[in-house]
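Removed from the display is one protein chain of the complex; every other protein chain stays in position.
Note that the chains take the letters A and B in the order they are written out, and that residue 1 is the start of every chain.
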Amino acid sequence: MSRRRLLALATLGGTVLLAAFVGVVVATSSSGDNRLTIYTARSHYGEEEPFKEFARDSGYDLTLFGGSAPELYERLRSEGDETRADVLITTDAANLWRAKESGLLEPVRSAALAREVPSRYRDPDGEWFGLTLRARTIMRSTKRVPPDAVTTYAGLGDPRWKGRLCLRSGTSEYNVSFVADRIAKDGLGTTKAMLERWMANDPTILGSDTDVLEAIAEDRCDVGLTNSYYLGRELADDPDFPVAPVWADQRGRGTHVNLSGFGVVRGTDDRAGAVRLLEFLARPSEQAVFARNNKEFPVDPQVEGSPVIERLGDFKADPIDVAGAGRHLEDAVRLMDQVGWK
Amino acid sequence: MSEVRLESVAKAFGRVRAVDGVSLEIGAGELVAVLGPSGCGKTTLLRLIAGFERPDAGIVRVAEAEMAGAGRFVPPEKRAVGMVFQDYALFPHLVVAANVAFGLARRPKAERGALTKRTLELVGLQHKADRYPHELSGGERQRVALARALAPEPKVVLLDEPFSNLDATLRAGLRREVELILRDAEATALLVTHDQEEALSLADRLAVMNEGRLVQVGVPEEVYARPAGRWAAQFVGEVNVLSGVARGAGVETELGVFDLHRPATGAVHVAVRPEQLELSARHDGNAEVVEREFRGHDVLYRLRHEGGRTVLVQLPSLELYEVGARVFVRPAPTSVAPLVD
Partner (left out) sequence: MEVGASATRAAPAPRGARAPDGWTAFTVVCAVLVAGPLLGLPIAFITGHGDALTRFSGLLPEALLSTLGLLVGVGLGALVLGTGLAALVSFCDFPGRSWLEWALVLPLAVPGYVFTLFALGTLPAGGAAIRSLIGAVAIFTLVLYPYVYLLARAAFLSQSATLFEAARGLGLSRREAILRVGLPLARPAIFGGVALALMEALADFGTVNLLGVHTFTDAIYKVWFNAFDRQAAMQLATFLMGITLTLLALERLARGRARYAAHGRALPPIRLRGPAAAAAVMAPLVLLAVVVAAPLAQLAAWAVDAVDDGLLAPEFAAAARNSLLLALMSAVLVGGLATLLAYGLRASRTRSSALAVRAATIGYGLPGSVVAVAVIVPLAWLDHRIDDASGSILGIDPGLLLTGTVIGLFCAYTVRFLALAFQAVEASLGRIPDELDEAARGLGSDRLDVLARVHVPLIRAGLVTAALLVFTEVMKELPATMLLRPVGGDTLAIEVWQATSESLYRTAALPALLIVLVGLVPVILMIRLSGRRVSEPEAAVTAGTWTR
């Protein structure tokens, strides 16, 4: 290759590269009026209509940026006030708590939101609001386990379930929040005792809630612990899916209910727009859509949720103590590790 | 082509003084060989002239222009010095013609073509112009390397042990060819080697080098017959170093009396080459043949002299003496010179 050709090639290559780079940077750094960027951990629930509707009605351009809650959290933390995000949506209350504790959210005063979201499902300081609810409860095989065989969370530790219990991995945020919530409410000792008895049953640890449900359906386990909407999905696919929920602790505090919610990100460029979006999403009609789409419970008890789930019956809910659980998250991780819940 | 002049050039690597104050002049059109053992610094000397090393002291001049010296350093690509490497260093991705034309890139196309053709003809490889180096034999590669160095009409050609990678049988013939090519091109050339036969046969002048210093410089005949010191005597060819007493025109040694090249008196050491001795078979001789090395056209005998020392004698192979034969060794009618050290 002659010297001249090399230089020409290098110059050409460099120019093309620079152009491509500038192009990509420009394309991904859009900002402007009527634009809202939403960091959402709900991204893998598929396309959710309410966002599209809002975009149509309001003329706003919505950019949904997905990821797991911890990743979004990390991102917000490092971006600080320069963040482009306007709204944060999570799938777990603990994440909201963490975001608030880290000063990532802004308080919102909105009569509409206060109306649509019951107070036990929103932050007293107005920094976050629940959108949908999901119960984390006992799942049983309809073929082998009668409805009243196990009715409490502690009951999963009964030796009769030895080798027949399926649990999702201890790294799952839902499990961690669950344990943290119990530590907050029952104390470390009681929770530890319960978990130790669970572990004594040699549970099969699986990677996801769906795997747990399938294991129960395929007779590899008899009972398990999952979020309600996963069962809802299975039932929507196959109404004869042989697994049913047991709403745990009905005679006690009630079934553990976690929430997926949102908040306005501190440093947002368009506070008014963000609040407008939240108010829109919290409308009963939209809550219904969210709930139906993902088989969850709307936060507003008067709103009709997914028929699949509704059919499973009413239950007493024990809403997660967001602040309490948040404070005990680390304890929960350590405890789960101690008892060997991998 | 013009000359090279080295003035007290020195170069050290760490604590090792590879070149230690060397001064040398090479005249235009001259072929000078630097002969020395491995590690004596001869390759470094070459690289200093080519510009691949910077001298620590001294001046390197090529054609009266200072290439390296106090504060000044001309990079190799600007020196117009051609180099033939020991491994030839042919460009494996280029055919022979392209290799040869490599240094001609800045010339106009027509000139490039003509020069390439002429140089290829000079080395006799015009019919292999389109071959790749790996398709050539060792000797052919060497000739391509030479052609490539010669094509840009450099001021000096430097050759780094050019024949050491070749089979012994090829060597002599190629030596002749290369010498002819260089003379045809009227090249000023500096060749470094550890092979004394090569140096002696090719060079117009010979510089013997040891441990960074030039021990002796002169025409091959001079260096061979009149070595400057014991080390030079022993390095350039086989030798018997004898002690003796000089009395004017002759010197008395235990092997007999030799003529002296120039008068001297007193105790001296002289270098006596094996061919400067004669043998005759005598059962009452003064030596016994201990070893015999048959070398085709001559024979090298190792004798044990009655005085105890080992004596090397070289004779034409027409007449052979057996191992164990008793012989009489005496000086041939020839002159020797006293050794300086």
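Throughout what follows, contacts are C-beta pairs under 8 Å (C-beta built on N, C-alpha and C of every residue); 3 or more make two chains touch, one makes a residue touch a chain.
Predicted, not measured: the structure shown is a model, and the values here were computed from it.
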Legend entry - From B:Pro75, B:Gly124 or B:Pro263, residue that would touch the chain that is not displayed: B:Pro75
Inset, instruction - Return the single residue from B:Ala68, B:Ala97 or B:Ala149 that touches the missing chain. - result: B:Ala149
Inset, instruction - Check the options A:Arg115, A:Lys143 or A:Arg334 and report the residue that touches the missing chain. - result: A:Arg334
Inset, instruction - In the full complex, which bits of subunit B touch the chain not displayed? Write them out. - result: 13-14, 50-53, 75-83, 85, 87-93, 102-103, 105-106, 132-134, 138, 141, 148-149, 152, 165-167
Inset, instruction - Quickly run down the residues of subunit A that touch the omitted chain. - result: 1-3, 5-7, 13, 17, 20-21, 24-25, 27-31, 37, 43-47, 63-68, 70-71, 73-75, 78-80, 82-85, 98, 169, 171, 173, 176, 204-211, 214-215, 218, 220, 230, 329-330, 333-334, 337-338, 342
